[in-house]
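For this view, one protein chain was removed and the others were kept in their places.
Chains: A and B, in written order; residue numbering restarts at 1 for each.
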Amino acid sequence: MGKRSAIFLSIALAVCLSVAGLSSSSFAKEVVYLSLADYTGPIAGLNVPGDMGLEDIIKETNAKGGVDGVKIKFIGIDTRYDVARAVSAYKRYRRTPRLLVVNSISTGIGKAVARLIERDKRLQIVPGDGEFQAHIQRTFIWGPAYQDAFAATLDWIMDDWKAKGNSGTPVVGYLSWDNPYGREHLRGGKEYAAKLGIKFLPPEFFPPGTLKHDVYLTRLAKAGANYIHAGGVDPTPTNVIRDAYALGLTKNIQMTCDYWGPTALGIGVHAKALEGTVITSFYQRGDESKNNPFVANLWKKYRGSAKFNEVYGMGMSWGMTYVAGLKVALKAVGYDKLTPDDMYKAYQKLAGFDKHGIQGACAYSPTSRRGSLEVKIYRVKGGKSVPITGWRKAPDAVSLHKF
Amino acid sequence: MRPCGVFDKSYGLDIAIIRTWQHWAILISALILLFLFPLFGSYYIISFMNYLAISVIVGLGLQIVSGYCGQISFGQAAFMAIGAYTSAVLTIKFGFSFWIALPLSGIMAGLVGIIGGAPSLRIKGMYLAMATIAIHFVVIWLILHMEITGSFKGLFPPPPSLGGFEFDTDERMFYIIMTVMVIMTYAARNLVRSKVGRAFVAIRDNDLAGEVMGVNIYHYKSLAFFVSCFYAGIAGSLWGHLITVVNAEQFTLMHALEYIGMLIIGGMGSIPGVFFGVLFIRILNELVMFTSPLLAKAVPWLGSSPAAALGLVAFGLALIIFLIFEPRGLAHRWEIFKASYRLYPFAY
Partner (left out) sequence: MIEFLQQAITGMMIGSLYALVAAAIVLVYKATHVVSLAHGQLVAFGALFFWLFIGGLGLPFWVGIFPAFILTALIGLLIERLTLRPLIGQPLIAAFLMTFAIFLVLEGVFVLYLKGETRTLPAFLPEGNLDISGISVPINQLIGFLAALFLFAALSLIFKYTKIGLGMRATAEDHRLAQGTGITVRNIFSYIWVLSAIVAVVAGIATANVMDIYYMLPYIGISGLIVAICGGLDSLLGALVVGLLLGVVENVGAAYLDPLVGGGVKDVAAYVVLLLVLLIRPYGLFGLVRIERI
């Protein structure tokens, strides 16, 4: 055997051994939560802090002895925004008897896994696609649907327009990612705008990772937009608004964002450009979230002095919902008979479950797949997002669209 | 794989793929085992094998155009998408049965592949590789912006059925996928040792010399792209009907790059190499995906999510190691093993 072969074989052997050396451990009574998340791709900025919050809730629950002695196991799989990897990962755990909830973080993955979820009589949670409210199945969404939140933004726009002493209706522009997420808001959102009599400009779409958005912004501005809604998962909306600021558009045009808009991290550094931006959110943002005692305690305990991101709080609410659902399911059937279907039934009974103010009360029920109904409008002021309204119910825009 | 002392006694034996009765025995029992596998294999392994087999079909196609004909193509994922969408559109909108849609989707992908491979008539090597990347993005863009492909919503093809029997689980699809894979492997194995295959190799080794020798480059390059994309189309159709959802996010450039990675690791210009490469990359992927949560537990300061980033590093490092230490891939190792088995117990 030559020297090269020897090196080659020893490297191969080392890789195999190091992989084989890792093995898992399990508790006596255990249920599983599977997260099909994108930790290294375009929406990692949302997934990483979200799953941190969830994991800490699970750690906290387990440290207190679990739910009626049942411990929760968290499995986080990096799908890299790739449907094939996610489906393969789900199939890996599909036959795990007490895998109760799957969190599929991407529209494409959610759709692909939904089919299997139906067959397995399991329960899936996905970001905010209104489609799952329109066709009631076993897929639940995290908060209000995208189109609901967008409709709430339009409501706020109408109020703001009138409060400024204008007559008539405003002109609203929309720009977002050129993918299913970017188009979802308009399925129902567009109809709602028509209902309000708002003049809705032709939407603009751009690929994620675009360097400059000047073309789209100037086109919307030229068409006379009074308000521009910038979609995309942060940092995209931050970059869009920075471009608008550089173009001098933010003086006359009010920028708005959906709930994946600028987080505390981005607002801190781009305070000047983002000043005045309005964000419609179904979970607490900025200092409000940071100072929420429930969130603050957990953050301090597990994350210490790291920079706070409010998506962490939203992740906690996944965990809280899971724990609450598990309690209901265990009460109904006990651990030995527990199946994923029981969790599905339990989730439908969670309406009214309080989430410590992080998010509006849970709205899951046999007819509702929305995680909560309320949104809060925030405005960026001096490098912080400050609430300008209380919790208000988002209009039902899903029912306006024919899916 | 022949032990010492077995010789070919006729030309027929010399060119046979399967040479001795032991080979036949091994092959037949392996096939029987393969088809009985769903009876005793675990669900996860079965679904994973489905995924492997589909990857093998795509890989075989790529091997023909890149490994044998020397035209590096990064468009394989896009052609797979064309196959998947063709099949979905035919079954949903035109009511075709899966059994007709399957070959048609291969042909459709192949025809588009001829257009997509057209740049190869003027350019080669790196330039062609970049052109295929461009084709990938154009195809995906068209899919996303056309009405018939369901644009952003995607399509939901039904599972195949035969006389009232629905192939709606992984275990059932296993039979279709494995049968197709075996047929496609057999076809590829034979194609590359025919006149066509030799023409491909001539083009790969030196296209100008090949042309001087009388190989019609244009014809054979187009043919190579057709065959390669036909394979990708078939695989795409199977994939679509297996997971019953087709959307453009399933076919990324990363997949196309992964298939090239499989050929590097498996070995360019070798049919068994495709199997080795697919196995290596897919198993590596699964290992990384499922050990990274454990790794995060073992090394808490990494945090659960960033441990996932190691998947990228592992894939990249595997490629680097193979490119430096074993550029001819695992297939070359396999050849060395075969040769030494043939000589055993004698040595040089």
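As a convention for this text, contacts are C-beta pairs under 8 Å (C-beta built on N, C-alpha and C of every residue); 3 or more make two chains touch, one makes a residue touch a chain.
From a predicted model like this one, the values you see are computed outputs, not experimental measurements.
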For the chain that's not shown, point to the residue among B:100, B:183 or B:209 touching it. B:209
Which residue, A:130, A:170, A:266 or A:340, contacts the hidden chain when the whole complex is considered? A:266
Identified contact with the non-displayed chain, of B:48, B:85 or B:315: B:315
Specify the residue from the set A:115, A:199, A:212 or A:393 that touches the hidden chain. A:212
Tell me, which residues in subunit B touch the chain that this view leaves out? 72, 118-119, 122-123, 125-127, 129-131, 133-135, 137-138, 141, 144-145, 206, 208-209, 212, 257, 260-261, 264, 303, 305-306, 309-317, 319-320, 323-324, 327
Footprint of the hidden chain on subunit A, which residues? 39-42, 44-49, 178, 202-212, 214-216, 218-219, 222, 234-235, 238-239, 246-248, 265-266, 269-270, 307, 309
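One rule holds in what follows: only the chains that are shown with their structure count from here on.
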Calculate how many whole Å lie between the centre of subunit A and the centre of subunit B, each centre taken as the average of the chain's C-alpha atoms. 36
The subunit A residues in contact with subunit B across the complex are 4, 7-8, 11, 15, 19, 22-24, 37, 39-40, 44, 47-48, 51-52, 55, 74-78, 80-85, 87-89, 91-92, 94-95, 106-108, 111-112, 115, 178-180, 183
Interface with subunit A, subunit B side, in the complex: residues 42-44, 47-48, 51, 144, 152-154, 156, 170, 243-245, 247, 249-250, 252, 254-255, 285-287, 289-296, 298, 303-306, 308-309, 311-312, 314, 318, 321, 325-326
